[in-house]
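What you see is the complex with one protein chain gone and the rest in place.
Up next, chain A:
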């Protein structure tokens, strides 16, 4: 970030009109995007920063990096959890200040674990599993558009994701292997969480937000098979972790 931008960021406070953009919730949004969006929402709530969630069909194209979600704060547009965390840190809101160096290293490593395994597994299941792609992903992704654009966009996205899977070495994996990887990831997260309320003692950090976003979305999204949710349900401390964050930070929505 340039010095000028940095100074601008530090000086302006968080406006009331901050908005978070994501695809249409009922018809269009997919598992992976919903998880990322929920993670950012959880993080902002944990920081106490108000944000309005706006659903737009072309959110993916509006985003500066092409990824969901992105926030529009003042005259800045920032996408993805990593840059958003840095952005809020520059404005003086940070959840990880109380951590020492080793804990911060572990936090970053576990965040990458979630990105590397959980997010990739979600993308794989959505786009590389033929049943799910045909029944759920392609229809939902292209729902705002009419034929033939819907077909073109859906297949283009599928093709792009499949190439990415090949590049990271997941192209040759079977669905069973992917479920096993998710299991390993959840086991690692469960081990790290142990019996604590949050990953690092009593205060939540961006890692908690990220894990909550992904696990909660997987548990509450209907897919072609419930195998993924079942794997997570076998770890009781992760379940209570999700419930705790939902009750603490999201309950006011329903009341």
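Everything below uses one rule, namely that a contact is a pair of C-beta atoms (placed from the backbone, for glycine too) under 8 Å apart; a residue touches a chain by one contact, two chains touch by 3 or more; residues count from 1.
Everything that follows uses one rule, which is that contacts and distances are computed from a predicted model.
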Chain left out of the displayed complex - its UniProt protein name, from "Metaxin", "U3 small nucleolar ribonucleoprotein protein MPP10", "alanine transaminase" or "Calcineurin like EF-hand protein 1": "Metaxin"
Looking at the full complex, which residue from A:13, A:48, A:148 or A:169 touches the chain that isn't shown here? A:169
Per the definition of touch given earlier, which of A:101, A:176 or A:251 contacts the omitted chain? A:101
Only one of A:77, A:153, A:188 or A:219 touches the unshown chain, namely A:188
Residue positions on chain A contacting the omitted chain are 65-67, 101-102, 104-106, 108-110, 112-113, 115-117, 163-164, 166-169, 172, 184-185, 187-189, 191-192, 194
